[in-house]
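Shown here: the complex without one of its protein chains, the others still in place.
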Amino acid sequence: MSTKKVALVIGAGDATGGAIARRFAREGYTACVTRRTAPPLEPLLAQIRAAGGQAHGFGCDARVEEQVVALFEQIERDIGPVEVLVFNIGGNVNFSITETTERVFRKVWEMCCLAGFLNAREAAKVMLTRGRGTILFTGATASLRGGSGFSAFAAGKHGLRAVAQSMARELGPQNIHVAHVVIDGGIDTAFIQQRNPQRYDDLKPVDGILNPDAIAENYWQLHCQHRSAWTHEIDLRPWMEKW
Amino acid sequence: MSTKKVALVIGAGDATGGAIARRFAREGYTACVTRRTAPPLEPLLAQIRAAGGQAHGFGCDARVEEQVVALFEQIERDIGPVEVLVFNIGGNVNFSITETTERVFRKVWEMCCLAGFLNAREAAKVMLTRGRGTILFTGATASLRGGSGFSAFAAGKHGLRAVAQSMARELGPQNIHVAHVVIDGGIDTAFIQQRNPQRYDDLKPVDGILNPDAIAENYWQLHCQHRSAWTHEIDLRPWMEKW
Amino acid sequence: MSTKKVALVIGAGDATGGAIARRFAREGYTACVTRRTAPPLEPLLAQIRAAGGQAHGFGCDARVEEQVVALFEQIERDIGPVEVLVFNIGGNVNFSITETTERVFRKVWEMCCLAGFLNAREAAKVMLTRGRGTILFTGATASLRGGSGFSAFAAGKHGLRAVAQSMARELGPQNIHVAHVVIDGGIDTAFIQQRNPQRYDDLKPVDGILNPDAIAENYWQLHCQHRSAWTHEIDLRPWMEKW
Partner (left out) sequence: MSTKKVALVIGAGDATGGAIARRFAREGYTACVTRRTAPPLEPLLAQIRAAGGQAHGFGCDARVEEQVVALFEQIERDIGPVEVLVFNIGGNVNFSITETTERVFRKVWEMCCLAGFLNAREAAKVMLTRGRGTILFTGATASLRGGSGFSAFAAGKHGLRAVAQSMARELGPQNIHVAHVVIDGGIDTAFIQQRNPQRYDDLKPVDGILNPDAIAENYWQLHCQHRSAWTHEIDLRPWMEKW
């Protein structure tokens, strides 16, 4: 078994999670990445390995306690100590309040908030035994603002931010750095490109869409902060974004 | 069937919900009050009736969609139009992060946030048909701050606040007033008194503990606001509270 | 000399200050109102007196310490104890950052923030001797948000909010209620009407513009709050306002 430190990214299905995994792998961390199912992770794993890094993929439903517990057990036993956890699952939906079903409201919360709690709690358990670690959460505009039509998404993201803040206050003094990144703007993904190709073509060349590697750089820098000056929350948005 | 307007208070198990029900009943509203089970509501109902008001009690698990839907159907059919909804269910618990179980985290969220969403959504449905109504949510310090040990409670209360804000932005322009009340301090309840009798005896005589009738007065005033000047959020705390 | 309580409104030059003065006068308070110069206050004084109230007008530059000190001395000596202070001076301007002169930046701050500090400090002095009183500040959207072009106005209003919050924390436990009202939307004034008559004619009949009497009602209710449940901050906006 390797004793290299692990950076575990929960939700590496989108551009951001993958970029973060690559950034930490580049620094010598073993990247462990998860999605609901493992096969779609293969291109990311190949990419990291081609660049000389180490990477492992896991299928894990981040909302299911037993699966999350098993994931941490497996990684800690077979791969290495989880030094960094990045929780990066979203669930952005928009429905009018009367058309928001109980099922959607609950599911979005399970993805945005419950899964974040479960994974961060398991990370805290192993990090506390070592007295060190970093836990990073991906937030969104909806973490701070309940916009019209966003009751489900904003409830989930507000809840996740509360978990991050509560954990920071409890775990900071135990040498575990907990931070929350508010991403305020569109991220450069295939989804964004397909949804509005004209807008994408206008914005992308002038850096009007968040570059996943630029996002990842901030996660890395948060992890590198000297513990006399830790950040709990940053916002990230394109220079030309209205806010 | 009476055509008197209904003020529906979800969670009239504590001092605050009861005081709010009494306040609206005093103004001529038919008070409909709920708890998980109906029998413990009897003293409150008797109190309102003795004062000349009208009151009905309902056992309803506010976290269960079918029960909530049935509650609104029954009230609208048998009692009168729901003009005011007050959501007043809490769930204040404190556990260190590693001792917060999935069951607790989920249950507190269901009480604080999911139940608020379900009841407010059903209220919105009937209010939208009439183009009027008031929806009031009870918040707490944890609505704005994720304190150490409060990951579950703060996640639930942050989520509820997001729901309130999202609904306000969507429903305000449809003439439905949605407001969120942040109660920051101990409320005068039997629980508070028993937990720390000495502190209670010190604070109560000098108004250092939130008086439920004083809280209720603010809910009434929010409901009375002229629609050219609606409030979305207020805080309430004792004059001597540290914050 | 009368011993009737005084409600002192600093900045009764607009619709809001006048409405607040009338509201308190209606409840039996002696309304003392100020503007830079006294003559324009005559219609307001006549209006209050015609309704059976008592009112006094004062020319006072609220930014000048000696004038403020003299104002409080005169009122306390000749009219009655200042039970309520309302600070209601604005200074809404919009300039791009490079076109914001030092003179404008300073002047707007003196009106929005320094004057609020000076008047509230003098009020605190007399209120502390009696162990009671209410101090209310008028805020704006710019109290919470630094919008583009609003560096001067937002700096002044943010500063005033900081003063209000600091005073609330210090003076609350000394039985002086300090609250801050965030007015988020256009108020029904001659200025608003003239600036965009078409918009005014569209919005006014449907309560889309803040009614000064509706605003005033909230100041009165804040003053009436039981001290076990004091509010520090409320927002006020028309039901149909986007926010």
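Each chain carries a letter (A, B and C) given by its place in the written order, and its residues are counted from 1.
The working rule: contacts are C-beta pairs under 8 Å (C-beta built on N, C-alpha and C of every residue); 3 or more make two chains touch, one makes a residue touch a chain.
Treat the numbers as computed from the prediction; the structure is a model and nothing was measured.
A.B. asks: Counting the whole assembly, list the visible chains that the omitted chain makes contact with.
C.D. replies: Within the full complex, the chain not displayed touches A, C.
A.B. asks: Pick out which of A:47, A:67, A:189 or A:211 touches the chain that's been left out of the picture.
C.D. replies: Of all options in A:47, A:67, A:189 or A:211, contact with the hidden chain holds for A:211.
A.B. asks: Tell me where the left-out chain touches chain A, residue by residue.
C.D. replies: These residues touch the chain not displayed: 169, 172-173, 175, 177, 188, 207-211, 213-215, 217-218, 221, 225-243.
A.B. asks: Applying the definition given at the start, please give the residues of chain C touching the unseen chain.
C.D. replies: Given the touch definition above, chain C has residues 65, 96-98, 100, 102, 105-106, 109, 113-114, 117-118, 120-121, 124-125, 128, 142, 145-151, 154-171 touching the missing chain.
One rule holds for everything that comes next: only the chains that are shown with their structure count from here on.
A.B. asks: Can you figure out the chain closest to the middle, judged by Cα centres?
C.D. replies: The chain sitting closest to the overall C-alpha centre is B.
A.B. asks: Starting from the mean Cα coordinates of chain A and chain C, work out the distance between those two points in Å.
C.D. replies: Distance between chain centres: 46 Å.
A.B. asks: Can you pull out the residues of chain A that are in contact with at least two other chains?
C.D. replies: Touching at least two other chains: none.
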